[in-house]
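Quick one: the structure is below, questions incoming.
Note that this complex is displayed minus one protein chain, with the remaining chains in position.
Just so it is clear, A and B label the chains in written order, and each chain counts residues from 1 on its own.
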Amino acid sequence: MSRRALVVVEPRSGRVPAGQLGVLSAAARVCDAVEVLLPVADGDPVEELAGELGRHGAGTVRVVTGLPATSAPRVAVVAALHAAEPYDLVAFENSSLSADVAGALAVRLGAGVCWDLSGLDDVDGELVGRRLALADSTSVDVGWVGGPALAIFRTAALDTVLNPAGDAPRVVPVQVPAETGPDVVLDETPSGADVVRSGLDTADIVVAGGRGLGSQENIALLEELASVLGGVVGVSMPVVDRGWYPYAHQVGQTGRTVRPRLYLACGISGAVQHRVGMSRSGTVIAINTDPQAPIFDLCDLGVIGDLTEVVPRITALLRERS
Amino acid sequence: MGETTTDPSFPTLFSPLRIRGVEVRNRVVFQPHFNALGDVHGMPTEDLTAYLEERAWGGAGLIVDGSMATMPEGQMSRKYVAAWDPRAVPLNRRTTDAVHAHGSTIFAQLNHGGHTSLEHPPPVLWAPTQMPEPSSPHTTRAMDRGDMVRAIEGFAVSTRNLVAAGYDGVEIKIAHDGLLRSFASPFFNRRTDAYGGSFENRMRFPLECVAAVRENLPEDLPLGIRICLHEYTPFGYELDYGLRMAEHLEASGLVDYFNCDAGSFSSFWMEIPPAAVAQGYFRPLNQALKKQSDLPIVAFGRIKDGGLAEHMLATGEADLVGMARQLIADPETPRKLAEGRAVEVRACIGCNDGCLHAVAQEKPIRCVQNPAAGQELLWSERLLVRAAEPRTVVVIGGGPAGLKVAEIAARRGHRVTLFERSEHLGGQLRLAARQPHHEEVAEVTHYLEAAVRRLGVELWTGVEATADDLLELEPDVVVVATGSQPNLPPEHRQSQTDPDAGALARTRGLQVLPEVPGLELGCVYSVDEVLGGAELPGDRVLVVDGQGHWEAAGTAEFLADAGKQVTVISSRPVVAGELEGTNIAMFLQRVAAKGIALRPLTTLLCIEPGRALVVDGVTGVEQWLDVDVVVPVHSRRSREDLYHRLCDLVAESDREVRVERIGDASAARLIQTVLLEAHQVAVTV
Partner (left out) sequence: MKTVVCVKPVPMALALDADSGRLDRSGGSLLTGVDESAVESALRVRDECGGEVVVLAMVPEAAAEALRPALAMGADRAVVVTGAALEGADLLVTSEVLAAAVRRLEADLVILGASSGDGAGALLWSALGERLGLPVLSRAVEVTVAGGRLGATRQTETGVHAAETSLPAVLALSGEVCLPRYPSFRDVIAAKKKTVEVLTPESLGLAAADLGASGSRTRVLAAAPAPARGSAELVEDDGHAHERVVDFLVERRLV
């Protein structure tokens, strides 16, 4: 059967990020006709971008110029394209913007949306999304009822598949519908304000410290690493009891239960009261001086060492590599 | 536990094990210990039966009942069960039947007390060579051959009685106290006859006793040895010798398992180590014996975490895991672990205040964490019944007293709402846990907080209840558990953060302020301020121990650890004199290491900026001490004004509201009595 896909990309600094090319590659693997919606700004190298998209499977690149970085016009454009010739799949890489677009599209098109996907397959002629749910503890296969299938893929979850000999795609300009509904006005200039971390409950990455911190001052080491990883600081009960960090950051039986994708336990022995608060995390990395610490029984990578030495070196290396 | 599912996290812990002809259903052993639940004639009481039955109900695989005495001369306390006495047989049968009914196995431990006793004054003490145990002033009688024959006969008779009483096995104590270790010990045994001189000779008498037990045990019943592997004294034997003893005993072919042990009366803090000894400290001892022996090994040493227990078994460190205090604190530990309820386990805090402190004085065993310990017939959680009519219970204060009353009332089906004025639950325990080596005291709050959340108690933290509005909640019962505050003058800085909650009580003559001049000064810091992290104006600190427990002693250590120069005075003959023995022994060891100066028999007279006047209790000589900070630790005053206002309001109204005050709000005390009081109030709601 013939299956049509639309992949919505968002170039940054004149390039399409690798994760989005990965989504395109995944769509191309299970669809016969793949289109890309490419919003560009004046001065973006459209030819070059289209060529890159073509080498990753795009047959048609629909270019829209001067779109503000808001969801309403994107929803309108995709809905109009779908109305003209329906898609079986509309795919995005996860971002604040694509989530806003997909949520609205789901309602407007009466379509199902599956999110946080890390794979997409054709099983007996049906599209099947692969997702790791509940902090990666459960592998879920999801499907769509009716179309189009709206799919949001986990950031950077997919490998790009390059076909150097791919045909140059057809490049077609798209007109933005005159009326796109109520929208917000964005000030595109970054405010320079400090980033506010999301709460522990919802954090994808938690950098946690325990008694092994030794002193209140060393919490700064966790904060720096959390900042580099885009995570949130969590602490075990003894740290809160000593008054080193606010209760709102306590992970464990008498604090918060978290299930981030990455839990970095620094100087936490892993008493049961703490474990119940974090045992359902995805990947767990533990750093502790005591090789007998129970935390080493439930981690994926354990470092036997002093957190005050190891953590700053991790932070520095991550900064260096980014 | 037959119908319950088994948590896959503990595959080894909940697998059965065969010891000789007896199958034990899981690997959790309730270790033998003196519980002083025998009566003054050495007969097991109904309390003793209930005490052991509770642990069987809670899921222990093996219960070792003991120690029991083999003859009158070796009875370390009149409350040691008299195994030699036929009158104990039917009473012990009551215990074995009760334990068997829950599917547990029960052994009995036999001990001849030898050179050690808890009696004051002790009866004649038997030993291989005449000398006092170094920690005791009382000397011994060197045994002759006739004494030995009688002692061996004591083991034989006792064994026959135990078999008749239905025990599944017998354990012999060659451990931290008693006669048999003193025979094995090169220090205590200086004999030159066939029972001393060489290693084999020193082991001869213990082996004769072991053989007597074996001869009187049916073929399929196992015989075990509780063996002290390391005496931890400057003069005693160490691990290599302990292992040699075990090797020799094993070679006799008479032994079916070993139960590990360490310490002696001269190092009693290693027998029953308090919280200051790290969990898992004794694992190398278990590991060493396991490595050399082909017999099942019971591990020992402050093991309280199910994960650690499983790890020790899975990695081949031991075949069974001994727990005494953990199962005193929470008899249901094995059941909870097996049912996947590990987070509900109430952990032992290693305080020794309820268990060891009581039994060392020959008083029935108690437990801080478990108000029912030793009095199961009165307060077991199994006796809780759902209230016929659910009541609206309002609890004011989220410290240990308030939390406990909320827990038990909620378990009985009442609608419970709890208000705590601070952001956190736990009350003073949160501060206490900051003292060095006291982190585990926070387990009390941990357990209670998790329990009340699980039970659906409506919790309001950061909300200060007031008497005027309280009756609008239409409560049936109000429990005031507002705690206490340092008894400092209202002019003291404390009132800015911790408003005086005893002013009304004082106008009624129900409270008084302490009469030491200068307590209002800025250089005076309360324990709450110190542990709360207050910045102190100077390094020379005088701690006044008017209370004798950890409040002063632990704060002194906290300050010394922060680099302060600390002096502790007490009007009494000993600083920290209310502490339990193992705790004070280890405290005094640390005092020396931390450079804390102790001045007992010294009383504070007055405080001036930069100095404090004290008087020597013996000579009456007064002396000014140059100090920057004074931390007075005397009785705290109850935060009781809310209670009195509420009682007035209830009296004025026509409502039927029962108002109770518990915990420090009624009188500042140690948590053990507070938690029992809270339990008792909750069962009457």
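Following the convention adopted for this analysis, a contact is a pair of C-beta atoms (placed from the backbone, for glycine too) under 8 Å apart; a residue touches a chain by one contact, two chains touch by 3 or more.
These figures come from a predicted structure and were not determined experimentally.
*Asks:* Quick one: which of A:51, A:112 or A:166 touches the chain that's been left out?
*Replies:* With A:51, A:112 or A:166 as choices, the missing chain is touched by A:112.
*Asks:* Going by the contact rule already stated, which one of A:122, A:183 or A:217 would touch the omitted chain in the full complex?
*Replies:* A:183
*Asks:* Can you work out which residue in B:344, B:443, B:660 or B:677 touches the chain that's missing from view?
*Replies:* B:344
*Asks:* So one chain is hidden, and I want to know which residue out of A:4, A:242, A:259 or A:274 touches that hidden chain in the complete assembly.
*Replies:* That would be A:259, which touches the missing chain.
*Asks:* What chain A residues would touch the chain not displayed?
*Replies:* Chain A touches the chain not shown through residues 12, 69, 71-72, 75, 95-97, 99-104, 106-108, 110-116, 128, 132-146, 156-157, 181-205, 229, 248, 256, 259, 261-262, 283-286, 291, 296-306, 309-310, 313-314, 316-318, 321-322.
*Asks:* Identify the residues of chain B touching the omitted chain, counting contacts across the whole complex.
*Replies:* For chain B, the residues touching the absent chain are 341, 343-344, 384, 386, 410-413, 419, 423, 450, 453-456, 460-466, 469, 472-473.
Please note the rule applied: only the chains that are shown with their structure count from here on.
*Asks:* If you average the CA atoms of chain A and of chain B, how far apart do the two points sit, in angstrom?
*Replies:* 51
*Asks:* Where on chain A does chain B make contact in their complex?
*Replies:* 211, 237-238, 240-243, 247, 253-254, 271-273, 275-276, 292, 294, 297
*Asks:* Quick one: in the complex, what on chain B touches chain A?
*Replies:* Listed in rising order, the residues of chain B that touch chain A are 280, 305-308, 311, 342-343, 345, 423-425, 430, 433-434, 439, 442, 445-446, 449-450, 453, 532-533.
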